[in-house]
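Removed from the display is one protein chain of the complex; every other protein chain stays in position.
Let's look at chain A:
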Amino acid sequence: MEAEPHGGASAPDVLGLDLETLRTVEHPVLAALVSDLRERVAAPGGEALWGFDNSM
């Protein structure tokens, strides 16, 4: 049995990235998202309020 179905290669290693590393990233979409995620990390637990995917 394949250990990894569908091709074998793993995802590129992004483990070296974190929100602090990305604080000054210039990519506009990523920068906006990083800002949101920094707020999320600063106030943990709130994501559990919104796990249900069949609503916005």
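By definition in this document, a residue touches a chain if its C-beta (ideal position, glycine included) is under 8 Å from a C-beta of that chain, and two chains touch if they have at least 3 such contacts; residues count from 1.
Here, contacts and distances are computed from a predicted model.
> Missing chain's UniProt protein name, "Protein GlxC", "NitT/TauT family transport system permease protein", "Radical_SAM domain-containing protein" or "Macrolide ABC transporter ATP-binding protein"?
Record says "Radical_SAM domain-containing protein".
> Where does chain A touch the missing chain, residue by residue?
Touching the chain left out of view, chain A contributes residues 1-7, 9-15, 17-19, 21-22, 25, 27-30, 32-33, 36-37, 40-41, 44, 46-56.
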